[in-house]
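Heads up: the structure comes next, in structure tokens.
Every protein chain of the complex appears in place save one, which is left out.
The chains carry the letters A and B, assigned in the order they are written, with residues numbered from 1 in each.
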Amino acid sequence: MNMSPNTSQETILKVEDLKTYFPMRTGIFKAVDGVSFELKRGKTLCVVGESGSGKSVTARSILQIVDRPGRIEGGSILLTRADGSVTDLAKLDPRGKDIRSVRGKEIAMIFQEPMSSLSPVHRIGTQIGEALRIHFGIRGNEQRERVLELLRQVEIPRPETAIDRYTFEFSGGMRQRVMIAMALACNPQVLIADEPTTALDVTTQAEILDLIKKLQQSHGMAVLFITHDMGVVAEIADEVLVMYRGKVMERGPVEQIFHAPQDDYTRRLIGSVVKLEKKAEVRLTRAPIAAEAAPLLDVKNLSLTFPSGLKAVDDVSLVVRPGETLGIVGESGSGKTTMGRCLLRIYDPQAGAIDFRRPDGHTVDIRTADKAELKDIRREVRMIFQDPVGSLSPRKNVGQIIAEPLKLAGVKGRELEDRVSELMVQVGLEPAWRERYPHAFSGGQRQRIGIARAIAVKPRLIVADEATSALDVSLRSQMLDLMMKLQDELGLSYVFISHDMSVIRYMCDRVAVMYRGRIVETGDTDQVVNHPQHDYTRALLSAIPHPDPRERRIHKRFRYDPARTVSANG
Amino acid sequence: MTDITSLPPETGPSFNLSGKDIAVAGQWRLFWLKFKKHRIALASLVVIVFMYLVAAFADFIAPVDPNATNARFTYAPPQGLSLLLDGSFRPHVYQLKMTLNTESMRREFVADPTKPVSVGFFVKAPQPYYLLGLIPMQTKLFGLTNPQVGDSLYIFGADRLGRDIFSRVVHGAQISLSIGLVGVFMSLILGVTIGGISGFFGGWVDLAIQRFIELLRSIPTIPLWMGLAAAIPVGWPPLRTYFVITLIVSLIGWTSLAREVRGKFLSLRSEDFVIAARLDGMSEIGIIFNHLVPSFMSHIIATLTLAIPSMILAETALSFLGIGLQPPIISWGVLLQEAQNIRAVAQAPWLLFTPAAAIVISVLSLNFLGDGLRDAADPYESVS
Partner (left out) sequence: MLRYILKRLVFAIPTLFAVSIIAFIIIQLPPGDYLTTLMADWASQGGAVEAGTVAAMRERYGLDQPIYFQYYKWIWGILTAGDFGISFELGKPVTELIWNRLGFSLLLSLLTLCFVWAIAIPIGILSAVRQYSISDYTATFLAFFFLAVPDFLMALSAMYVMSAWFGQSVGGLFSPDYVDAGWSFGKLVDFARHVWLPVVVIGLGSLAALVRIMRANLLDELSKPYVTTARAKGMSELELLIRYPVRLALNPLISTLGWILPAVISGEIIVSVVMSLPTTGPLLLRALLAQDMYLAGSLILLISVLTIIGTLISDILLALTDPRIRFQ
């Protein structure tokens, strides 16, 4: 907070004491409560905060496009316009002509969900060209030429055909490029990017970040970048604004925020991010898992082809040793979730073997196990789901949810009650909450309920599918720590599926990298992270934003092209 | 990103309950809390309950036998019921005086203000009857306390044969409202069974059933109903005709229900909490009754409520055309047969508007009620 703005640079937008409130039945919700900042030409300001911090509402307030019933209650948004005059955007009528002449022309915006933020029934050329028509009256062939030029700028291949296509014919990354082209149409002075890469894979994210940087330099734009990802902040920010519950916690140059944070909240936030940058401490001190121990799970040449013809799992082999955590990492569509579900026979793989060692030492192939055997095995192999909302029936209370597997295993009466209470304590929930329904719990608490259900019947192996991706970063390490604590207490093994390399590195002993249904590399986590052998792994690792502004690296990343192994542009 | 404590309040529980109560509120509690907020639906619920009660106690409420004729009072107009006479509580109507309009050669009735006829509550019925077909009774809710020749009580007017429209509408409610219930029940059985089979087995069974439903829905209902209803032999006993008509009417109703059930089945089957139950070792039957049925019960109730009005309307239309229920059965549709002739309506508009009001009020209330139930069917939308 003690950072005084450097006034020598050219300020385009100056926001002071901005207040955006949502009147509710239950009272006024102060989504943005006294926020001030400045945007300077050619510079990037990152607004960072967890969900509900008001960062997105802040961005929308600037263009006066806050959803109803929200409205600006106070403060000023001073825009220095191209002709040198200054306008207070906060004073303009949200439906009026004046604010419209700013939107898209002087300040443009891109959004998180490129799919739903674009109309599915209009050609992309039409949608991009609209801003040109509205602000400059450019139509027809001239408009088409300009749009083609924009598509070239955002590096969309074959612009001549792409211009007449629809959004659903593009991949997520390409859609976001379309959004960017749309935003650039009128050469705005300011670009507001509201979590533009959150819905994208890391490799795609890296490319979009590159593109924004490049265009910012060539157009001399100021960029206001909203994100929850501290890694992204470290990679691109010049200045950072940390928000929490509608208020600014800290504001300063990126260097200061990461290396000399002044505020407690910032310190905690950075702390939880940095904590996930290395292996968990409890794992550093643990004795290594004996490599020669008989494997608990031995998957051989597993394959699953969906009726659509998609080879979701393609000749996958892997081993899980007792007490070990095996990470499966991959981007969306890599088949990691499908593979995890095959291990419990939620899907029926067509070929291969899933040999599981029972407590008495003999092995059973889960892929071909009969119904009774499968039922037994599913008590020993359990699952934790990604979505803490969808995985708990909203119609059962917590006691009933946790008791369900126990009841089906034949536990009854007093013993059942005691066991449920015991489990709740074990995962850090109050046993007194057992009468409550899932809707009364937060995301982190719900995930704990899911964990309690998984460990209720004393399993030996747990398949955790993106168990922490739905949680804010500060909750993430807590959840991982809980899982490791339980691992040590109960002698569990985990198959930990994630798209997030940092949680894999934090928790997993070994890691397998999946790409398009295949495992391209397996090895000790340290080995794979520090010395990746496969080009895809190298590309994946080098695209991950590193939460240290002193070590920006994604612009130097390695690009993987399965056809040519190395390429200039993936 | 789902830490509920940091979300704006509109996504949190939106009921006027303290956090602790809402935390332990189950499905039906939340359902009721959400439904209660829908004022019109709540009022409609009251109206509907009232109408079904009237239907059930029709014998008690109707002052006279709905089939009793009286040639003297052909097309007698509604007699206004006044509660006060000379400043004290003495419910009464005025005697009708008949004159002959020489111009139109029609009989016309005028209320004679000099001759009040006293009306009482809980009066003795002309004949003993069985309430709900069980309880022997001889009391009516209201009626003439001391009927003399020339006195009459037609609060909603009389028809061509001098029958009391009010009593007929009240009795008609029994058939018309129950056809909705019985029809919906039949639809429920058909819809849940077929929809369940479709959703559960999937594959070609599902495809075949879906094609069949699409086919049924693409045929205009009225000609189909007319064709089927016309095939009912005229000589059949009333009860059998009633059931066959109900069956015909529910023939279409089940399709929307089957679709609803199938859709829910399919979407729930891939929900994580259902997969979790399967992994817990629960049998498919167990999953259906422990997880699936509770999840779509509220939706089914809403859909069923919304299906009742269309059944009532279908019966009314068929009976009106003369190919549904036939006199002497009394239903609202049968009553409207009397109003088919526009000249009769011009002379005695109450023939049309009394049964019409009954139909419109019941259908309107059921639609509002169904709408409210549907909105409340998923109380978790606003909670989670």
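What we mean here is this: contacts are C-beta pairs under 8 Å (C-beta built on N, C-alpha and C of every residue); 3 or more make two chains touch, one makes a residue touch a chain.
No experiment lies behind these values; they were computed from the predicted model shown.
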Hidden-chain contact residue, picked from the options A:Arg41, A:His135 or A:His534: A:His135
Among B:Gln79, B:Thr303 or B:Thr316, the residue in touch with the chain that has been omitted: B:Thr316
Selected residue (touches chain absent from view) among A:Pro120, A:Gly137, A:Pro359 or A:Gly410: A:Pro120
Absent-chain contact - pick from B:Ser88, B:Gln127, B:Gln148 or B:Ser218: B:Ser218
Omitted-chain contact residue, chosen from B:Leu45, B:Leu352 or B:Ala376: B:Leu352
Touch list for subunit A against the chain that is not drawn: 60, 63, 65, 67, 95, 97, 100-105, 108-109, 111, 113, 116-122, 130-131, 134-135, 166, 168-169, 179, 182
Residues belonging to subunit B that touch the chain removed from view: 211, 214-215, 217-224, 226-228, 230-231, 233, 309, 313, 316-317, 320-323, 336, 339-340, 342, 345-346, 349, 352-353, 356, 359-360, 363-364, 367-368, 371
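One rule holds for everything that comes next: only the chains that are shown with their structure count from here on.
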Geometric centre distance via CA averages, subunit B-subunit A, whole Å: 52
Subunit A-facing residues of subunit B, complex: 1-10, 13-14, 19, 22-27, 271-273, 275-282, 291, 294-295, 380, 383-384
Residues on subunit A engaged by subunit B in the complex (per definition of touch): 22, 24-27, 29, 31, 50-53, 228, 245, 344, 346, 375, 378-379, 382-383, 385-395, 397, 404-405, 408-409, 433, 435-444, 446, 453, 470-472, 475
